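Have a look at this one before I ask anything.
A single protein chain has been omitted from the complex, and every remaining protein chain is retained in its original position.
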Amino acid sequence: MATGALQIAGGRRAGWRKTLDTIPLHLFFIVAGVLWALPAIGLLLTSLRPVDLFTVSGWWTAISHPQELSITNYVHLFDSSLIATSFMNSLLIAVPATVIPVLCATLAAYAFTWLRFPGRTAMLLVLIALMVVPLQMALIPVAGIYGFISPPGIVRVFLFHAAFALPYATFLFRNFFIGIPHELLESARMDGANDARIFRRIILPLAYPAIASFAVFQFLWVWNDLLVGLVFAGSTPPVTVAILQQMRNFGSSVDVISAASFLSLIPPLILFFAFQRYFVQGLLAGSVKG
Amino acid sequence: MSTILPAVTPPVVEAERPSREARAPTPRFNRAAIGFLAPAAIFVGVFIIYPVIATVIRSLFNRTGETFVGLDNYLKVFTDSRTLHAIQNNIIWLLVFPIAVTGFGVLFAVLLERVPYRLVVRTILFTPMAVSLLASGVIWRIMYQQSPETGAMNAVIASVANAITHPGHYQGARPSQPDLIQPAGDGFRLAQTVAPGDVVHLGFIGFPASEIPAGAQDAKDPSAGAGRVVGVVWRDFVPGGGGQVGQVEPGKKGMPDMTVQLVDSKGSVAAQTQSDSAGDFSFPSSGSGPYHVVLPAQNFHPPFGGIQWLGSGLVTPAIILAAIWVWVGFATVTIGAGLATMSRDLLEAARVDGATEWQVFRRVTIPLLSPLLIVVFITLVINVLKIFDLVYTIAPGSVIPDANVIALQLYLVAFTGLGDFGIGSAIAVFLFLLVIPIMAANIRRFQGEG
Partner (left out) sequence: MNSSRLGRVFSVAVLVSLLAACGTSTSTGSSKPLSGKKVEVAAVWSKDEQKNFEAVLKGFSDKTGATTTFTSTGDQIGTVLGSRIASNSPPDVAILPQPGLLKDLATKGSLKALDSDTANVVSQNYAPVWKDLGTVNGKFYGVFFKAANKSTVWYNVKALKDAGVQPPASMADLTKTLATISASGVKPLSVGGADGWTLTDWFENAYLNIAGRDNYVKLTTHTIKWTDQTVKDTLTALAQVLQDKYVAGGLSGALQTDFPTSVANIAGNPPKAAIVYEGDFVEGTLKDTSHLTPGTDFNFFPFPGATGPSNSVMGGGDVAVRLTDNAAGVELIKYLASPEAAQIWAAKGGFASANKKVDTSVYPDPVAKASAQALANAQNFVFDMSDQAPAAFGGTKGSGEWADLQAWLKNPSNVNAAATQLEKDAAAAYGS
């Protein structure tokens, strides 16, 4: 990678020192990585153990007793035919709930960064403050609104999620745009471009890393949401609600939760990997000179 | 290269000022703003602002929403010790959580740029949030269990603790006749002194038969040995019940490998022996006594019981630790996105100029990242105010008063039991007002950049 080459170029005068430098780094990451991964590994092992072992022994015993492991918990998840369709529902909810805020928030962030209008700072502060509104409080008032217009369940859910993502998304994009040098817009304006053009041609492409990091987490949060789906999805529930129906009323449902959480980990993880290329440093270094 | 430097260095403010004067004066109200803001404004207005107004109004009414009670609900909120305790906990969270997560995030994001396996580490950091807060809460709840057999944290500590102080053979055992055999430290002692020629009977209960080693036989009442102290130690319980307390009877097994001591009147150990497979023991001829028969603590030492991570004292730090584990991935990835847009050339220039890594970090990286760091930090602060899922999942019902946070209190008041939406709304409004000082503290930052 370009990274490596530049590093070597810069450190040529102290080659062996650089290697010595990086050993602690690697050590750090090995230790940190293992420690950080342990609870997740524990969750994975728990999902592979039958439920009656749960109160008897800890999940680490599975390492020395591999015969205990089985995929029964995963198989049981599909006991209900609802699970398969609910995956589709979750997708139909999570995609619009990610795309809509990206569109609305990048537009709004552009305005907050480079367009002047009265009350700009105040509005921005209020918008950010709205991040604190707990979505439970909005359920009933919004339910009242939905009672009037009656959109289908899936639409109700993703509109709600899209709206609640806007404060954070706008904040994120706005603070990201601040770092983009004014010269770019200046030269574009002098070339005669209007705001819409600047937005589409210049700003949006530059914002891909921010959009990527937002999209990954927004998709994740919506994918894993339970409450909004439970209240609004009706007969087209997302995966989380469908899983709820697998949980016992009185017994511990650790087997269901752990297996379900790993299964539903897959789509957000795919998105995460797909967007990795936007997190590479220096990708956009060239555009600064332009 | 150096021409770029002034344009991209931290004081973006300075970069703006020359430009502002250079170009033609822009109108104070750029009409294009309306178009750009409209979509977001509509969504926010309908889905967030309208409910906020509805909530403020609702907070002025009583539980069922019919009677106007003015600020009564707010009074109830602030005089309720549970809510006050919750606020206290949120403050603890505020002091620890945002700094820790942002700190780790910056650390990981910057360091990861220099290693080829950054995707692996990023994935490890991303997984906690990806498995959902519910699952993360569940696994930490399991890990924090007190029993070292099921709780990972205590299992680790137990393996160390038990290696240091070995658990005794007969944990949990206690005398069947507590008036005859009394506790002495963590062990036991026969109340009456003995002299050579005595036969000692030590009956114990309170432990399962499985603790007795294989090969043990039924207890045998030994015959007195001249000039020696002899005795028997046995499990004074017949499987299936029956039998008399204090009597050596068929069906009652002896307790082998029990260390027995004779302690003289000065307190020093005169003799020590071990019981055999029938629980019998005898001391070699020794002085005339009188002696105390002592069963030292090492026989009964219980294994490490486990720290109560989810007990009143430790539960909040425990949950904060779990929360940090969950959120560092978010900080790392988001800050990583910021690093991606930074010009490599800039950092290289600084390095070539002779700056050390630390100086590059402090003087170039951090300032360039600062807008993004603000986003991450404030988002974390606001999430602390809203923290709910992890506390609800990890804290057992009995320690909720100790682990309580505002959002949980809101949930308990408005959505369970009482269902008092009036008080719930008041708490929500209070949450909203709490954000104001945070915003005020950062106003200068925003105006500086604006």
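The letters A and B name the chains in turn, as written, and every chain counts its residues from 1.
Throughout what follows, a residue touches a chain if its C-beta (ideal position, glycine included) is under 8 Å from a C-beta of that chain, and two chains touch if they have at least 3 such contacts.
All figures in this text were calculated on a predicted structure; none of them were measured in a lab.
Participant: Thinking of the whole complex, not just what is shown, which of A:T61, A:T85 or A:Q276 touches the missing chain?
Facilitator: A:T85
Participant: Which of these touches the unseen chain: B:G215, B:G241 or B:G267?
Facilitator: Touches the omitted chain: B:G241.
Participant: For chain B, which residues lie in contact with the unshown chain of the complex?
Facilitator: 64, 82, 145-147, 172, 176, 205-211, 236-242, 308, 310-311, 396-401, 404, 412, 415-420
Participant: Mind pulling the chain A residues that touch the left-out chain?
Facilitator: Listed in rising order, the touching residues are 51-52, 54-56, 82, 85, 88-89, 92, 95-96, 99-100, 102-103, 136, 139-140, 143-144, 146-147, 152-155, 158, 227, 230-232, 235-237, 244-252.
We adopt the following convention: only the chains that are shown with their structure count from here on.
Participant: Can you compute the centre-to-centre distance for chain A and chain B, using the mean CA position of each chain? Integer Å is fine.
Facilitator: 25
Participant: Give the list of chain B residues in touch with chain A in this complex.
Facilitator: Residues in contact with chain A: 4, 7-8, 12, 15-16, 19, 23, 26-30, 32-33, 35-37, 39-41, 43-44, 46-52, 54-55, 108, 111-117, 119-136, 138-140, 142-143, 149-152, 155, 325, 328, 330, 333-334, 336-345, 348, 351-352, 368, 371-372, 374-375, 378-379, 382, 385-386, 388, 407, 410-411, 414-415, 421, 424-425, 428, 431-432, 434-436, 439, 443, 446-447, 449-450.
Participant: Could you list, by residue number, the parts of chain A that touch chain B in their complex?
Facilitator: For chain A paired with chain B, touching residues are 1-4, 6-7, 10, 22, 25-26, 28-29, 32-33, 36-40, 42-43, 46, 54-60, 100, 103-105, 107-108, 110-111, 115-118, 120-121, 124-125, 127-134, 136-138, 140-142, 145, 159-160, 162-164, 166-168, 170-172, 175-176, 178-179, 181-183, 186, 189, 194-196, 199, 206, 209-210, 212-213, 216-217, 220, 224, 226, 240, 254, 257-258, 260-262, 264-265, 268-269, 272-273, 276, 278-285, 288-289.
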